[in-house]
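Just dropping this structure here.
The complex is shown incomplete by one protein chain, all other protein chains being positioned as in the whole.
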Amino acid sequence: MTSWLVELGQSTAALLMAPALVGLIRWLKARLQNRCGAPIWQPYFELHKLFAKEAVVSTNASWLFRAAPYVVFTSTVAITLVVPLMLVPLPFDGFADLLVVVYLLLLGTFFTALAGLDPGSPFGGMGSSRGMTVAALAEPTVAVAIFALASGAGSTNLGHIASRLIASPMAALTPGHLLAFASLFIVMLAEAGRLPIDNPATHLELTMIHEAMVLEYSGRYLALVEWASAVKLLIFFCLLANLFVPWGIATTVSAPALVLAAAALVIKLGMLCVAVAVLETRVAKLRLFRVPELLSVSFVLALLAVTSSFVLR
Amino acid sequence: MRLFSKILRTGLVTRPLAPRHDEAIHLINAIDARSRSVLGRAVAIREVDAGSCNGCEIEITGLAGPVYDMERFGLHFVASPRHADLLLVTGPVTVNMAVPLRKTWEATPDPKLVVAVGDCARTCGVFRESYAVAGSVDAIIPVDVFVDGCPPEPAEILRGILVALDRWPSRPRPALGFEDAEATRR
Amino acid sequence: MMAGGLFSQLSVLGSSLALVFGLFVLWRRSLGAYVSAFAWQSGVVAGVAAMVAHFSGDHALYLVAALVFGIKAIAIPRLLTVMGRRFGGDRESHPYVNTEASVLSAAVLVLVAYSVTRPVVALSQLPTRGAIPLAMGLTFVSLFVVISRKKALTQIIGFLMLENSIALLAVLCTYGIPLIVEIGVFLDALMGFLVMQVFVYRIHETFESLDVEQLRHLKH
Partner (left out) sequence: MNAGGAEIWLRILLVAFPIGAVAALVVRGALGRAIVAAAAAVGSAAGFALAAMVLGWGEPVRGSFAFPLAPLVFRLDPLGAFFLVVTAIVGFAASLYSFGYGAGSPWRVLRTTGVNLNLLLLGLSLQVMADSPLTFLLVWELMSLAAYFLVLAEPDEPGAVNAATWYFGVTHAGFAALFAMFFLWSGGALTASFVELRAVPLDGALRDAVFLLALVGFGTKAGIIPLHIWLPRAHPVAPSHASALMSGVVLKMGVYGLVRVTFDLLGSGPAWWGMLVLALGTVSALLGVLYALMQHDLKRLLAYHSIENIGIIFMGLGAALLFRTYDLPLLSALALAAALYHTLNHACFKALLFLGAGAVVRATHTRNIEELGGLIRRMPRTAFAFLIGSAAISTLPPLNGFASEWLLFQSLLGGARIPAQSVAVLMPVGVGLLALSSGLAAACFVKAFGITFLAIPRSPHAEAAEEAPRSMQAGMFLLVAACVGLGLGPAFVVPLLGRLIARLPGLEPAIGLHAANGALTGLPDGLGQMSPPAVALGLVAVAVVVAVVLRALAPPFRLRRGATWGCGRLLQTPRMQYTATSFAEPLRRVFAQLYRPTEDLTVEVHPDSEYFVRAIRYESRVHPWVERLLYQPLLAMVRGAGRRVRQMQAGSVHLYLAYMCAALVVLLFVARWLP
């Protein structure tokens, strides 16, 4: 019973924590640009403001445009129920595995892309087209990385993978694991719309991917979409942090273990934020047609991960 | 590597604004407080160039730079008027930009504010009575605040934004020593 | 046994890294990136050699590691940078095989390397045997770089990486060939590099470019 409570509690916490992650990356980037920057909780103010604002919806748009933010938000939030955050194993572990997570994310992308097409604006269509291209090309890397994780841990269920690694912590340092981590990191950049694949702060329609799809949203719809993308980033960070380096996660429901786990999680997420911020300061956005090259590199890394240590022991 | 060592060496360059603008510093603290209460301390700005010579744009670019760093007050530029709370309009409105400007205003969800930047936005400046100019900004859309200057300094623009936030209908107007935009409107 | 496990893991890790740096050359386009990838790769190879020396107790390998590090991770990259500066930033913008296809071919080559080295790996009892396919894969990838790239400097990098991969293979398969041979190979590589450098000057003087495709015109 308590583990159920922890499960629901940690999902709620993740939901509430996600905007801070975006805020932290922005703050770090501001500091790297020698700026003062907005405080970490700035995204909360933005969400609060957007919820209070009126929504303008195109006259061309259908019910799908208005339903899509709820679908995207719901599917993304539902994923947090199975992602290991602080405690393994979770009571919901057996209900969904890594493949379900990946395809639920695809469900969100699918509806965002449809919503991009719905108002009939050329930008939305462009964003949908690019978003789906990137999502489709990232898919093989994810699958092969899952192959690597699953054949290492003997399961595709997230809690199981994490528990297996906790049991033998040195396994996290095998080359296969490191390569799989690298490949998933690239995929995270692509899926969460970070540089060098997509610039979340761009104002130029022609360079947009995710922004172009949500260009028509306003008010509450925009708030839901933005929040969902923050949660998506958090999910990817948690996957990277807790499937590859699950040190510190609580394996029993006890207060000290959970506090330790929460601290470990915050530290790991902070480190990933630093990595992303440093990377985004260092690199420029890739031309759209060089993105497949990057994704093919990540695919090869994932393939190497599988072959180098899991298939051939 | 070289990049990051340079970043480290440079340190934080965002400064409180220059001493002669101490009223502006005061203002900026005020922006912080007020925009929080009005728009939840997050104001999304859509910049519309309605036909300016780009002088104002250069100054506006300075807003986002490390020295003025408007992001620390929760102000940021967005890509679509649908996401915006405040329109920052520059230039005399040319004939070709009149309808787009109007459409931009219509596309912005309520509540919204309009700040017209630069002398041209108020008086059309040297472009006045040109065959290509449709009129000042307030001839096309309701303006909350004009920011004077050719071009105005970034600090002035920030001041204009503050006045606009201040003019928020639901709030009583605090008595500040700045000229009332309504009064200066032609 | 724990040490053995660690040894084999580290050797696989080292070879994987060397291979990843090889892939870098297929992905990136600027000479600077190539040179640093090569330098890092040489560093990794030196590290693997030193590690093998540590675990096998064959101290001659330390010398090899030091040589690799000194010559390939420091000296040659310096020279390459100087050459690159002299000839301008000639980017590898249109290789014969485009980047995605190159990277995916590299994946295929690595899989091929796995299947061709299977008998060797099966025979070997060394803890380093798991890394042999990766080193072989690096050999193939370096050859592919030489084949598919147009600029002379890129080809030189490919050649040097080939040399790296052979050194890596030697270290992994047999814990290093006799020191004298090893040094001979190094000198060979160095000589080859110098000869190529001279050629590069000549090519550049003749064609005002380092595009090897221009050499076709020599026929006429």
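By letter and in written order, the chains are A, B and C; residue numbering begins at 1 in each of them.
Keep this in mind: a contact is a pair of C-beta atoms (placed from the backbone, for glycine too) under 8 Å apart; a residue touches a chain by one contact, two chains touch by 3 or more.
This one's a predicted model, so the numbers in the text were calculated from it and none came from an experiment.
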Open item on the list: Based on the whole assembly, the unshown chain contacts which displayed chains?
Closed with: A, B, C
Open item on the list: If I consider the whole complex, including the chain that's not displayed, which of A:Val88, A:Leu117, A:Leu165 or A:Leu234 touches that chain?
Closed with: A:Leu117
TODO: Check each of A:Ser3, A:Thr133, A:Thr251 or A:Thr281 against the chain that is not shown and name the one that touches it.
DONE: A:Thr133
- [ ] Quickly run down the residues of subunit B that touch the omitted chain.
- [x] 80-82, 97, 99-101, 103-104, 106-107, 109-110
Task: Touch list for subunit C against the chain that is not drawn - done: 98, 100-101, 111, 114-115, 118
- [ ] Write the list of subunit A residues that the hidden chain touches.
- [x] 51-52, 54-64, 70, 73-75, 77-78, 81, 92, 94-100, 103-104, 106-107, 109-110, 113-114, 117-126, 128-130, 132-133, 135-144, 146-148, 150-151, 154-157, 160, 205, 215-216, 219-220, 288-289, 292, 299, 302-303, 306-307, 310-312
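We adopt the following convention: only the chains that are shown with their structure count from here on.
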Task: Category of the chain touch graph - line, ring, star, complete, other - done: line
Task: Which of A-B and A-C has more C-beta contact pairs - done: A-B
Open item on the list: Just to be sure I understand: the centre of a chain is the mean of its C-alpha atoms, right? Then which chain's centre is nearest the mean of all of them?
Closed with: A
- [ ] Would you kindly tell me how far, in whole Å, the mean C-alpha position of subunit C lies from that of subunit B?
- [x] 56
TODO: Could you grab the centroid distance between subunit A and subunit B? Build each centroid from C-alpha atoms only and quote it in angstrom.
DONE: 34
Task: Complex contact set, residues of subunit B against subunit A - done: 3-4, 7, 10-14, 36, 39-42, 44, 65-66, 69, 71-74, 76-80, 82-83, 85, 107-111
Open item on the list: Which residues of subunit A touch subunit B once you look at their complex with the stated criterion?
Closed with: 26, 30-39, 42, 45-46, 48-49, 52-56, 202-205, 208, 211, 215-219, 222, 278, 281-282
TODO: Over in the complex, which subunit C residues touch subunit A? Could you list them?
DONE: 9, 12-13, 16-17, 19-20, 23, 27, 99-100, 103-104, 106-107, 110-111, 114, 121, 130, 133-134
